[in-house]
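Can you read through this structure? Questions will come right after.
The complex appears here without one of its protein chains, the remainder shown in place.
Chain nomenclature is as follows: A, B, C, D and E, assigned in order of appearance, with residue numbering initiated at 1 for each chain independently.
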Amino acid sequence: MTDTWLPSLIAATPQAGFELAVKLSRVGVKLTQPSEEMRDKLRAAYEQDTAQLIAASQVVAVHFQTIAAANNYGRS
Amino acid sequence: MTDTWLPSLIAATPQAGFELAVKLSRVGVKLTQPSEEMRDKLRAAYEQDTAQLIAASQVVAVHFQTIAAANNYGRS
Amino acid sequence: MTDTWLPSLIAATPQAGFELAVKLSRVGVKLTQPSEEMRDKLRAAYEQDTAQLIAASQVVAVHFQTIAAANNYGRS
Amino acid sequence: MTDTWLPSLIAATPQAGFELAVKLSRVGVKLTQPSEEMRDKLRAAYEQDTAQLIAASQVVAVHFQTIAAANNYGRS
Amino acid sequence: MTDTWLPSLIAATPQAGFELAVKLSRVGVKLTQPSEEMRDKLRAAYEQDTAQLIAASQVVAVHFQTIAAANNYGRS
Partner (left out) sequence: MTDTWLPSLIAATPQAGFELAVKLSRVGVKLTQPSEEMRDKLRAAYEQDTAQLIAASQVVAVHFQTIAAANNYGRS
């Protein structure tokens, strides 16, 4: 991944910040398992496993904390 | 999800903030498993699994931390 | 739960803050599994499972972090 | 537990703060499983399970974060 | 590891900060299991286990939080 996929932590709205958190979660997995074919195969399994869906949601929560702080929590 | 579901992190009361944290936890799962039918099926399983209920509660706790900070912990 | 169960994050003492953290952990589970009967049944199981007791203790720790910050760590 | 077990988050040294974090971790478990007899029985099991020892160490880490912040990281 | 592998927490861009977070996650594993041969063997297994990929992504998220704060979230 030599291209730019994270130019900034600034998000226009809290919701855009949440979506950025989801993206960061996915990139975190991608950097560990770079094969898209393998990730697709794995996704089929974990999308049906609530324990893993919750764990994925936890990763999003941690990234959202970072992004919310970066955006001063949407306060002007 | 193109509609607005997170206009702000500001909550009128700590309790409203906690409820927003619960909402964020659910959206985190939803963005990973978008099929409502599948989520309903899965919910039936994890609602009876205390390990997963506790894990879900952990995600709420992380989001509540973010929201409480965003609201300056309810201090005026 | 339409009544007020979290009027404030302010606690008179660190210990009261810790007890509030325990309460928040429980509410987090309650909002996911609202059936008290089911929760009682589940409790019997997880109270004998150290992995789950530790996980529950982790949720308390995260909430306590929030509450301690809200109370400026008990500093005057 | 009606007696005072957490009068303050202030610790004289970082090490005393770490020990307080360990104490908070234990109290977190205690408030979920109040039976000392049961906890002793359970301890025998989890002390030989590295996954649980690591999980317990994670709870300590979160509490230590709180206590270190409360003590301004030992800076004068 | 006596050489310098972490001269600074400062990253030129958010993306470079994320890559540093990935590096810190790997070093955290390395310091526990120093044998490269063993880690290579283990990697083959966990790259096909989504639960572990998500857990690894969680570690990255925590480190990224630290690095983002160190860089003042990319704000000038």
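We adopt the following convention: a contact is a pair of C-beta atoms (placed from the backbone, for glycine too) under 8 Å apart; a residue touches a chain by one contact, two chains touch by 3 or more.
Please read all numbers here as calculations on a predicted model, not as lab measurements.
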Displayed partners of the chain not shown (whole complex): D, E
Residues of subunit D (touch criterion as defined above) contacting the omitted chain: 13-15, 18-19, 22, 47-48, 50-51, 53-58, 60-62, 64-65, 68-69, 73-75
Those residues of subunit E which, in the complete complex, touch the missing chain: 4-10, 24-25, 27-29, 31-33, 38, 42-43, 45-46, 49, 51-52, 55-56, 58-59, 62-63, 65-66, 69-70
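Heads up, the rule we're going with is that only the chains that are shown with their structure count from here on.
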Number of steps on the shortest touching-chain route linking subunit C and subunit E: 3
Angle (degrees, nearest 5) of the CA superposition of subunit A onto subunit B: 60
Whole-Å separation of chain centres (CA-atom averages), subunit A against subunit E: 15
Averaged-CA centre spacing for the pair subunit D and subunit A, given as whole angstrom: 31
For subunit E, residues that touch 2 or more chains besides their own: none
